[in-house]
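== chain A ==
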Amino acid sequence: MILAILIMVAIGTILAAVLANSAASTAQRQQLLTERINERLPQTQCGRCTFTGCKPYAAAIARGEADIDQCPPGGDATAKVLADLLGRPPQPVDPRFGVVLSQPLVAWIDEPACIGCTKCIQACPVDAIVGASKFMHTVIAAHCTGCELCVAPCPVDCIEMRTVTDVALS
Partner candidate 1 sequence: MTFGTSPAPHVIAPNSVRRVMRLVLFALAPAIVMHIVFFGVGLLVQLFLGAIVALLAEAIALKLRRKPLQPFLTDGSAIITGVLLAMCLPPLAPWWLVVSGSAFAVLFAKHLYGGLGSNPFNPAMVGYAVLLVSFPAQLTQWLPPQLADLQLLRPGVGDTFYTVFMGHLPAHLTWDAITSPTPLTSMRNSLSMGMTMQEAQANPMFGAMGGRGWDWINLSLLGGGVWLLVLRIVRWHIPLAMLAAIAVPAAVMNAVDPGAYPGATFHLTAGASMLGAFFIATDPISAATSNRGKLIYGAGIGLITYVIRTWGGYPDGVAFAVLMMNAAVPLIDRYTVPRVYGHTR
Partner candidate 2 sequence: MSSLLIILLGSVLVSYFALTTRGIVQPFASDDVFDSAVGVAIATAVGLTLLSPLAWLIDRLALRPLHMDFLAPTLFVMLTVLFALCLEALFRHQTHWLPLRMGFTMLLTTQGALLGVMLQGRVRSDTLLQAVLAGAGTGIGFAALLLAFASMQQRQRAAEVPAAFQLAPIALITIGIMALALMGLTGLVRE
């Protein structure tokens, strides 16, 4: 009888150790899941999903704090890919976080109006704006992800969003 109890206690402790160890490993698994989710996000770093960038949003999804329909730039395609990865039914993008654009937009600076205050350069998450203080700025259309973070800080409101073809033609 005593022996049976002893064995049961031994099994209990071993199981506890196993669970404790797996708890540690969940952190490592969380980090891997974040990495995988981040690979599937469009990397616009626009913050429309209420997080500062794509990586924080991915980490939130991995922790389960954020849903998979908060990324308008990614559109329904990204939502479906995330649904596949996480084994959930696909959902359309939630309009509260912004409208899904049919055509990607890029920022465009009306150069004559630009006073060279470098506020937009600091705001741009992907360094797509070139210029120095008191010198004219311009947007490198190829690198702009259309996150619109530069439009607000501009004191003279000389930045607007345009389609890629309009920018190429102007």
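On the choice of candidates, all candidates are chains of the complex that A comes from, given by their letters.
Worth pointing out:
We take it that contacts are C-beta pairs under 8 Å (C-beta built on N, C-alpha and C of every residue); 3 or more make two chains touch, one makes a residue touch a chain; residues count from 1.
Treat the numbers as computed from the prediction; the structure is a model and nothing was measured.
Every option in 1 or 2 belongs to this complex, yet chain A touches just one of them, candidate 2. By the touch rule above, chain A contacts candidate 2 in their complex via residues 3-4, 7-8, 11, 14-15, 18, 21-22, 25-26, 29, 32-33, 36, 64, 81, 84-87.
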